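Here the complex is missing a single protein chain, while all its other protein chains stay put.
The block that comes next holds subunit A.
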Amino acid sequence: MGAQLRVYKRRIKSVSATKKITRAMEMIAASRVVKAQRQVAASTPYATELTRAVGAVAKGSTTQHALTTESDNPTRAAVLLITSDRGLAGGYSSNVIKAAEELTGRLTREGKEVDAYIVGRKGVAYYAFRERKVTESWGGFTDNPTYADAKKIAGPLIEAVLKDTAEGGVDELHIVFTEFVSMLTQTPVKDRLLPLSLEETAEKQERKGEILPLFDFEPSSEDVLDALLPRYVEARIYNALLQAAASKHAATRRAMKSATDNAEELIKSLTRLANAARQADITQEISEIVGGASALADASAGSD
């Protein structure tokens, strides 16, 4: 076997091995997307009911709450950025980070100081590399988030919003995550979580054609609102985490699918090259034999 041919054979073998790995990762990601989608669906009833309840309180009372009052002169904002722990997901993390950068830029231009809260090691690494300050970060659960994780994240954020701005609190809370639109489309979204506009929530519901009755509050509308709003924030963060996880798996699936396709393509062209090299080897051998034979024939003819 010729040297050229041996080199091609070796490369085909290595690319096939890579293809097997990427194919397996694609399958795993595909099954995880389905699971993550199911989780998003399972968490929807809670979120819907909670939103309804918030709407009811908004309509049924004129209660003011620290989490719903707009600051006259907002000077600090918190941005919660949800990325993933692991890569191999195409542009997933960089897209959502880019969206966060845009938001941070806009807030800074509006004269607000931005506190970064980050979920996922990819985002943390991005900030660490640029030596930017991260107020708090979490990681290790982005593939499969639980409600307890959302609670863990919501705790310090709500605390920061409730604190006075002068003492290091924030006036606004924004969240940046990747929305799972479909298997093929995932878009990064920027959302303002707090202060929550109660009127807007109530309006949205009325537009849906739902008329909310006047509720009796137990024990009082203030207490209900007090208990309701943190839960609402937690539920929103939980939903964002779940959507981000589903998006990450979908992105991984797509990235791995194109990697598998590329490997296939590469194997095909390498096989063609290997075949050509083999043919060239054979041709050369034949011409050597023929040349040798005719040289021998010439030599023996000359000696006669």
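Here, contacts are C-beta pairs under 8 Å (C-beta built on N, C-alpha and C of every residue); 3 or more make two chains touch, one makes a residue touch a chain; residues count from 1.
To be clear about the criterion, contacts and distances are computed from a predicted model.
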item: Complex member absent from the view - protein name from UniProt, among "DNA ligase (ATP)", "ATP synthase epsilon chain", "ABC transporter ATP-binding protein" or "Iron complex transport system permease protein"; value: "ATP synthase epsilon chain"
item: Contact partner of the left-out chain, one of A:V96, A:L157, A:A235 or A:A277; value: A:A235
item: Identified contact with the non-displayed chain, of A:V57, A:I82, A:I97 or A:A263; value: A:V57
item: In subunit A, positions touching the absent partner; value: 39, 42-43, 45-46, 49-50, 52-53, 56-57, 60, 146-147, 150-151, 212-219, 223-224, 227-228, 231, 234-235, 238
